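All protein chains but one are shown at their positions in the complex.
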Amino acid sequence: MRRLGRWGPVIVVGLLVLAIAFPFYWAVVSSLTPEARLFEAPSLFPRQLVFDHYRALFDERNFWIPIRNSLIVAGNTTAFCVLVGSLCAYALARLQFRWKRPILAFILAVTMFPQISIVSPLYLLLRALGLINTYPGLVLPYLTFAMPLTVWLLVSFFRQLPAELEEAAMADGASRLRAFWEIILPLSLPGLATTAILTLVYCWNEFLFALSFTLGPERQTVPVAIALFRGQYQVPWGQILAAAVVATAPVALLVLLFQRKIVQGLTAGTVKG
Amino acid sequence: MASVTLENVGKTYPNGQVAARDMDLAIQDGELVVLVGPSGCGKSTTLRMVAGLETPTAGRILIGGKDVTATPPQDRDIAMVFQTYALYPHKTVRDNLAFGLRMRRLAADEIGRRVREAARTLGLEELLDRKPAQLSGGQRQRVALGRAIVREPKAFLLDEPLSNLDAKLRLQTRAELARIHKQLGATMLYVTHDQEEAMTLGDRVAVLEDGRLQQVASPAEVYRRPANVFVAGFIGSPAMNLFRGLLQTDDEGPRFESSGCTLTSGVGTIPGRSGPAILGVRPPDIELCDRESADLSARVEVIELLGSAILVHLRATAAEEQTIRAVGPEDWEVAEDEVIGVRFNRERLHFFDGDGGRRLN
Partner (left out) sequence: MRDADRTVGAESREARLAWAFVLPALATIFLIALFPLAWTVWESLHVHDLRMPWRGQPFVWLANYAEAMTDGRFWGAMLHTAIFTVGTVTLELVLGLILALALNRAYRGRGLVRAAVLVPWAIPTVVAALLWRFMFDAQAGIANAVLIDIGLMERPFVWLIHAWAAWAPVILADVWKMTPFVALLLLAGLQNIDDSLYEAARIDGAGPWRQFIHVTLPLLKPAILVALIFRTLDAFRVFDLIYVLTGGGPGTSTEPIALYTFNALLQNLRFGYGSALSVIVFVVTFGLAMFYIRVLDVDLTEAGE
């Protein structure tokens, strides 16, 4: 009984981690297996490793194009959100004005908006502006979820800083803006970085808008490109899995590097899944 | 340096909490006024209004004769020391000291000169390149003080700057602060809840309760002639003994009667007064005497040694609920459980109105 108490949790965690890790393992192994072997009886351990699928992915399918698209869209969205959102979050966290609470509630409400509810007008709007199948045509819709997310996270980060620091700065002769710039921003760099990482991850993963507002491979993002992979005769599993590994690697890396910060952000800001 | 004046200042927070009522206070140029009162009485609020961090809801505030009620903090030219120090954690001590000067666009060599000077005054020279996290509590406190000093502001505002220090360091820093005040001839508004700190440090003491100024006077005056019961009870340690009773003037002259004691002689004249009153006697103003000539007979409950003196806790034999604190020399002839007679020093009686608590004599 004692033994079980000690080892029980470790065993449970071990099993669950195994279950969580297995699909990744399987994807990596399969992406390195020759196409012909894939459809034979699968085996847990690879007998022969080849890089054919990765080569085909970049040489034939030009997979670097969706990667470039994703980076441009996610990067621009994140930069805009952090820039504009941090000012907004600061005001909501620190300044006194009458509409503060309603605005906070509104922003929280917008984080719960179902994307599908605004797909049709956004489509019509972007079509009218000639932005279908362009980068701005993705950045703009991405702001719908990224902006409230950024603001919400940053509000909780700014609130953690003691108000006396800015008060001291103002007594020292700094204006609000100056105090924000010289004191608050440097101190909330970790929070800003966490927020930026989370926003990047959300943008990198987004599918519905990217699917709806792009027309062809030249502007498709990574998730859309992978989802729409077609082979001549059958599903090109080898390449799909290679692409999946490529799409996963950067977020996995970010998460592993910044896991502590990310968990803080997730649990403090109670972000949507 | 400049004077600081509060005229009819009031503050009601948006949630309805009243933190300051009709406050009048004039701090002379170069004067150190200590604002003292129990927790939550509105000391910090008052200080923050002078700093410009809170806006008064009534009255006006003048610094150097100029109305600054609507001036933002950065334009008031005051320096503030916070209870938590509020040092900028990402800047070195040097940059912390220089920040306020940079904000005022002083020349670099002037900034350097002033920082060095302040560092020397406070013994911070070795620490200039450290970050606040690498300093001890006392060192942080000195940096916070230094950040105010380098500025050479119109006035210093200090919010319980010593309360995070241990007892020994607090005494040391208090003395240092008094020295700096003299040396700079600085106008200072100093907030504390510690009445002893207030008494030793202040040129004048302003006693605050529930957002209202109770008395503004020199420490000696506040101690010898408290303006009301609240001040009497708050200032002085151990606290003043208070007896509720009746003040009467008849053919035999004025007399005070309470359930614990009756005073017939030496009550002095309180013009035309009779009715409910409160008698206050400070613990050191109580003397031992024989039972016959005593104002009061009481049982000794506990004796505490206070170094060179003793504090005796007494309970009146005639009124069980009346406790009395007396302070006497170490060799006072009392023993626990003994019943003794005590007399009150007639020169040092305090009488207060039984209703409003206002001083009568």
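Letters A and B mark the chains in the order given here, with residues in each chain numbered from 1 onward.
The rule is short, and it goes like this: a residue touches a chain if its C-beta (ideal position, glycine included) is under 8 Å from a C-beta of that chain, and two chains touch if they have at least 3 such contacts.
Everything numeric in this text was worked out from a predicted model, so none of it was measured.
*Asks:* Considering the complete complex, identify which of A:N76, A:N133 or A:N205 is in touch with the unshown chain.
*Replies:* A:N205
*Asks:* With the missing chain put back, which residues of chain A would touch it? List them for me.
*Replies:* So the residues of chain A touching the missing chain come out as 5, 8-10, 12-13, 16-17, 19-21, 23-24, 26-27, 30, 38-39, 41-42, 84-85, 87-88, 90-92, 95-98, 100, 103, 106-107, 109-110, 112-125, 140-141, 143-144, 147-148, 151, 176-177, 201, 204-205, 207-208, 211-212, 222-224, 226-227, 235, 237, 240-241, 244, 247-248, 251-252, 254-256, 259-260, 262-263, 266-267, 270-273.
Here is the rule we go by: only the chains that are shown with their structure count from here on.
*Asks:* Measuring centre to centre with CA averages, how many angstrom lie between chain A and chain B?
*Replies:* Between these chains, centre-to-centre, one finds 56 Å.
*Asks:* Would you pull the chain A residues touching chain B in the complex into a rising list?
*Replies:* Interface residues on chain A, with respect to chain B: 162, 164-165, 167-175, 178, 182-183, 186-187.
*Asks:* Note which residues of chain B are touching chain A in the complex, please.
*Replies:* 48, 51-53, 72-80, 82, 84, 86-90, 99-100, 103-104, 147, 151, 157
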